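What you see is the complex with one protein chain gone and the rest in place.
== chain A ==
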Amino acid sequence: MPQPLGSKDASLFRQVVRHYENKQHKKGIKTADQILRKNPKHGDTLAMKALIISNLGQQEEAFAMAKEALRYDMKSHICWHVYGLLYRAEKNYEEAIKAYRFALRIEPESQPIQRDLALLQMQMRDYQGYIQSRTTMLQARPAFRQNWTALAIAHHLAGDLEEAEKVLTTYEETLKSTPPVSDMEHSEATLYKISIMAEAGKLEKALEQLDIVGHRITDVLAVMEMKADYLLRLDRKAEAEAAYTALLDRNPENSMYYDALIRAKGIPDSDHKVLKALYDSWVEKNPRGDAPRRIPLDFLEGEDFKQAADAYLQRMLKKGVPSLFANIKSLYTNTWKRDTVQELVEGYVSVPQTNGSAEGEANGDNKEFLSSSHYFLAQHYNYHLSRNLTKAMEHVDKAIELSPKAVEYQMTKARIWKHYGNLEKAAEEMEKARQLDEKDRYINSKAAKYQLRNNNNDKALENMSKFTRNETVGGAMGDLHEMQCVWYLTEDGEAYLRQKKLGLALKRFHGIYNIFDTWQEDQFDFHSFSLRKGMVRAYVDMVRWEDRLRQHPFYSRAALSAIRAYLLLHDQPDLAHGPLPNGVDGDADSAERKKALKKAKKEQERLEKIEADKRAARKAASTKGGDEVKKEDPDPFGNKLVQTQEPLNEATKFLTPLLELSPKSIEAQNLGFEVYLRRGKYALALKCLSAAHAIDASNPTLHIQLLRFRKALNSLSEPLPPQVAEVVNAEFETLLPKAQNLDEWNESFLSTHKDSALHTQAALTCRQLLKADSKAQCEKDLTATLDSQVESIETALAGLQLLDEWNSDQTAKAAYAEKAKSKWPESSVFQLN
């Protein structure tokens, strides 16, 4: 029931609203209380008070109060609107939309409610609802251009490009004269319409429009880019050539422009002479540029390549450009080019540059050339396609001798140690590089990363803390979370995962998960902001980007690691109490194991206590000052996370966006199978197998999984429902037929891929699954892969981990590790503890 107030109270109520709008929360509450003293059951006032309290961060109280307000006045649009706003603050958008709809039913003319509803519809991608809302808003205020543009965006995103274009045109036709050039909203709306035409495939029409209005649009570069793009797509070659030439005049450092220019000119890929002449002409125009000098090295061959490479390398080495090798290495897939580059640079360092050392020393340029060349060769011999670590080390040492202060050289030395498989030494050398330039954050970040690769989380954080705001709640780690430093959280989590400290590992991965949630949330304000600013093309691109946000490799990597951690936790629930020493995880009931478990629990408690003390100390220190007290993390070690009773459900949370947005990732499909198999979701597990099979039919992990799936189907504790069984059996039949002799199948896989260590590892695992008594032989065969097939330390390490998975005994592991160690004598990674 509407609850009318006396005139004095009514004016007080208007004050409450004003206080709220001006964020004068205390005054607002005071005034509201004044009204409530006389009218304790006044719904609208109570609702406003709830809204203010919610803005002060007291969500629970606010909700209780808003509900009470609704009880008093179910027919008040204010009560419903506030209720919706509270849900929105909690990010429960679906409930918020419902509440707004109630409010709107009571007060259909209310602009604010309509607008709030529209914003949420956009956030929820309810395009049909959004179109409806924007249509209503347009009808209410057709004089505002924003309202037209917004409706066009609604149609555009809903996929109705024709309607979107029509709406924009309708508004344009109401304009009596062309707005001034300075009207950016007009400028952007015009470009927006043209881009919609192009998206609809009407390139001719888009181009026509660009020709008419392009000269008065202030985003000059965008007009040039669009025009060039459309012309080339329409195969209007002469014009496209002119357009790309104009773009290159503006920015000669964009290789896509050259690609396009060559297409427009119709120069065949094979005509190296003409191509080279074209690039040379751009070098002449921009003598300081890189692109036109570098690109020809991709296509030139024989003596031409050698000459061009020689000139390019010498020029860059003289300038001491640190990225030279990074710029060159993509040529190495061509082994002849690789060897030619090596020969050239070896030549630079072997010829005595200026005969006689006395003269040589006087010549500073020459010294720089020489040290740059050694630096180049160090990277060259450190690269996997041209690796010779002994030589790499020799060259880097020479380079360092010539320029002891060069951070890059010292960095490369650390990288060489990494490839030697000695992460401790690598971290040490990177730390030396850091000390050469303590004010540079880049080298600081690198040093921290190398500490993490060496599983030294504390040392890494100590390094990072030299550049973080350590007064943040949670210290340096708190700042890294707040600043959304995804790379560090990922590396930190992975280091904990390697150490089987699952709580902390999960803590970091959830940290990243939450950051992605925040990024998704971030778009909300722009639904209204961008309309006001008029920059609608960028806004539409943003909306579409948000829809594929978790496709970013940052997400995939963290999600894969999180899933691995949860699988480990599911398979070894005792890890919830921290890592157990190696060798005791064999027999579940052994006294030794129980002892170790007890010790791990104690350690966990000890760490918790230390942290609790620290927290208390920080709290005590920060009680004075600062009205805005940020909440301390109640679970800094992830102990709550790791004690989950449903690790597989948690894993699925990370998995779902992965499978949806990165279905082409074979790792995602591999892990998806593991999760679904453990959850007994056979159809979904099979779906992952089929997807993996389509990506790479000979993937080693897939090979093992096919066998495991067959075995799982053969030994179901209760049969699958008939329809599921039918589909699963039919589909799986195409991957691994039921009649197939599995031993033969596996041995044939083995012989097909006998040169690949990873495939051999997989086949040996399968052989054991098929014949448990073959373990001893498998262990021997696995160790034998170190003789020839295994080329990289990573693969060798994977073999050692396999022995863990097989539950092999210490003797077998030691034999493997010893052999690996003798193959890579400098390495430190083959440790058994």
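Everything below uses one rule, namely that a contact is a pair of C-beta atoms (placed from the backbone, for glycine too) under 8 Å apart; a residue touches a chain by one contact, two chains touch by 3 or more; residues count from 1.
Quick note on the criterion: contacts and distances are computed from a predicted model.
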| item | value |
| --- | --- |
| Missing subunit (named according to UniProt) among the choices "Acyl-CoA N-acyltransferase", "DNA-directed RNA polymerase", "Nucleoporin Nup43" or "Trafficking protein particle complex subunit 6B" | "Acyl-CoA N-acyltransferase" |
| Contact with the hidden chain (one of A:L85, A:V728 or A:L750) | A:L85 |
| Touch with the omitted chain, as defined above, among A:T174, A:S330 or A:S698 | A:S330 |
| Option touching the unshown chain, where A:L56, A:I212 or A:A311 are the choices | A:I212 |
| Which of A:C485, A:A762 or A:L802 contacts the chain that the document leaves out | A:C485 |
| Residue, one of A:G320, A:G475 or A:G680, that touches the chain absent here | A:G320 |
| Among A:S255, A:Q572 or A:Q801, the residue in touch with the chain that has been omitted | A:S255 |
| Touch list for chain A against the chain that is not drawn | 10, 13-14, 17, 20-21, 44, 48, 51, 55, 78, 81-82, 85, 110, 112, 115-116, 178, 180-182, 184, 191, 195, 199, 211-212, 214-216, 218-227, 229, 232, 246-247, 249-251, 253-256, 259-260, 288-291, 294-295, 319-323, 326-327, 330, 407-408, 439-443, 445, 467, 469, 483-487, 518-519, 522-523, 525-526, 528-530, 533, 535, 537-539, 541-542, 545, 548, 551-554, 662, 664 |
